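Here's the structure we're looking at; comments come further down.
Every protein chain but one is kept in place in this view of the complex.
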Amino acid sequence: MTANSITTPRALSQEERRAMLSVRQLMWLRFRRNRLAIAGCAILAVMYLTMLLAGFVAPYSVTTTHERYVSAAPTQLHLVDADGRLQWPPFVYGITSKTDPHTFRKIYTPNPQEVYPIRFFGRGETYHLLGPLQTDIHLYIVDDPGKIFLMGTDRNGRDLFSRIIWGSRISLTVGLVGVLLSLTIGAFLGTVSGYFGGAIDMVVQRAIEVISNIPQIPLWLALAAAVPSNWDPVKVYFGIAVVLSLVTWGGLARQVRGIVLGLRDSDFVIAARYTNCSTFRILSRHLLPNTFSHVLVIATLAIPGMILGETALSFLGLGIRPPLTSWGVLLNEAQQVRVLLQQPWSLIPALFVLATVVSFNFVGDGLRDAADPFSGE
Amino acid sequence: MLEYIFRRLLISIPLLFVIAIIGFITMELPQGDYVTRYIAQLEASGQSGARERGAELRRVYRLDDPAYARFVTWISRFVRGDFGDSFYYQKPVKTLISQRLPLTLALTIPCFLISWAIGISLGIFSATHQYSLADNVLTVVAFLGLGLPAFLVALVLIVATWQITGDVYTGLFSAQYANAPWSLVKVADLAKHLVIPVGAVVFSGMAWVMRVMRGNLLDELRVNYVQATRAKGVPERVVIWKHAVRNAFHPLVMALGGVLAWLLSGTAIVEQVIGLPTLGPLFIQATMEQDVYLSGTILILLSSLLVFGNLLADIGLALLDPRIRYD
Partner (left out) sequence: MSDKNLLLEVQDLKTHFHTSRGVVRAVDGVSFSVRRSRTLGVVGESGCGKSITSLSVLRLLQRPGKIIGGQILYHWQKRNGNEEIIDITALDPDGDEMRSIRGGQIAMIFQEPMTSLDPVYTVGNQIVEGINYHLKVPPAEARKMAVEMLRRVKMPEPERIFDSYPHQLSGGMRQRAMIAMALALRPSLLIADEPTTALDVTTEAQILALLRDLQREFGMAIMYITHNLGVVAEMVEEAIVMYLGKVVERAPVRNLFYDPKHPYMMALLQSIPKLGRKSRARLQAISGMVPSPFAVPPGCPFHPRCPKFMPGVCEVSEPPVTDFGGEHAVSCFLYQ
């Protein structure tokens, strides 16, 4: 076999195959190796799945009140019964309530005489699973008159865990909608501004400058206060999403503009211009796909800010309002220190906010490292 | 350079004017105004004469004038230093703000200095000890700090201190010291009460600074000049501090532009939650009550500080980085 002979085609080695992967495939491989990012993805997947199956996972509905169990502490789960034997499934005791003669507050004591085993996939209240499809099967429930309040109840006797699950529908989506709106305006204006330059660029730049020179939190507060409280809940939802996006589109636009400026004078764009590509085609077919990975990173990293913003606004009473529930609304109860001290469990929604924000940060960081060819190793 | 500063200052005037317009529009957006709320409140508490009092307020403050007229009046008084009166407090806005300013700064300035000092040191430490146990622990701490808003941390601290000590640390002073004359005990009491807000704010603040510093420094340490400097026989300590850290500071200097505004508004919700007599709760309440002169003035004040702060940051950046010249 001399160096001159034509080598017969042979199976590609793993290195050769790897050298031929597309950019997107390489990104995915790099992303997959980031354990934190995968963990974040897993957590988010669980959260969003739970959100979709809210009625199933939550034992009670958002509004179900258990009037006799106002401000009750989280129900304890037991695995060992009175005789010291291990039981499965876990069970809860019944709750007897008494009113303290001095403080007039209710005191709850577990009653070992009443034993209610947890029923997995048991029957409870009816709810809509998908559209018109109704069912009454819940992930876990106890038979009446037993109650299971995994995270306690609020001042109206509503199960906090159920409300957290149902509230995730707002908290987990408002951020996405907000980022989507922000991106739509921001990416569009950023691209146009970066590509065409000149007067358009100046105008957009000035607009961004004005917005970014008003402090974020005060502007959010002021705009949120403008959303009328007598609007129907869906309008309020979108109103808050719009408010969230109005303050952040500037930053997104600026970053997209930076990317477009970098790409505008690259050879492939100039080549496209020389072949008489219409501007629209250049933007949509050449520029936009190249900005995709960066924009994805920027968007993912912007979501935590949105979620925290909605939580803060709702906490203050300026964001999502009842009857809609979000984690921020649930935390609103904790705003009064007096109430908070009686019901410290009302801070639990904060853990869900934390988990969501941290997961999005992990995923965003992972995406950014995967897109950046100079990281790691 | 001086020309650049002058140009920026010149541009800031129309910029602030536009911001004032936007601010005014934002304040006007909610339906009704302070008076309608006032009337509703009086009627709800069963007091009579609400409507008359309302009409009187309307007349005095000319609230029935068209929006642009009110805006022009407001601006023309504003530039002369007359910021209007607060409906709720029935006092001049200027007085209210200046009353609360010292305490606000007494809280936020230490918060800023401490969180940046800790954040930068830990960030540098994290970057120079990448993948060590300490780095991983600090990363976890940072993510906690980024994921938990300061006001929630404050609430958790309040509950925690209550469970441990039995006292509730809200407000500035415990009940018995609130109106007492100043003494060492009172100062100690004040310090105890400030631990929670400062702790909460610092926890969140230093998390962000630490992550940014760590990320920037890691990026800088990968650039060739770091290795080239080592090759000259320069000690590692100097390579990191004189060269890498200085270059890594760039994005943080840009962030410093927002500090002035942050000193007055960044801790608003924490202050609200704890019940401190500072600017934050004042603004929140003014916004919710549509106390437009109060909220509008604070908004303009904050924006001016942001504009000015950004200018200072840009100057600082030019001083730090010889590649930036604004001619």
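The chains carry the letters A and B, assigned in the order they are written, with residues numbered from 1 in each.
The definition used in the following text is that a contact is a pair of C-beta atoms (placed from the backbone, for glycine too) under 8 Å apart; a residue touches a chain by one contact, two chains touch by 3 or more.
Because the structure is a prediction, the values reported are computed rather than measured.
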Selected residue (touches chain absent from view) among B:L10, B:A40 or B:A228: B:A228
Options B:E28, B:D82 or B:D321, residue touching the unrepresented chain: B:D321
Touching residue (missing chain; options B:E43, B:D65, B:D167 or B:E236): B:E236
Footprint left on chain B by the chain that the document does not show: 223-225, 227-236, 243, 246-247, 320-323
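Throughout what follows, only the chains that are shown with their structure count from here on.
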Chain centre separation (chain A, chain B; CA means) in Å: 26
For the chain B and chain A complex, residues of the former touching the latter: 15, 18-19, 22-23, 26-27, 29-31, 143-144, 146-149, 151-152, 155-156, 158-159, 162-163, 168, 170, 222, 258, 261-262, 265-266, 268-269, 272-273, 275, 283-284, 287-288, 290, 295, 298-299, 302-303, 306-307, 310
Contact footprint of chain B on chain A as seen in their complex: 209-210, 213-215, 217-219, 221-223, 225-226, 228, 304, 308, 311-312, 315-318, 331, 334-335, 337, 340-341, 344, 347, 350, 353-355, 357-358, 361-362, 374
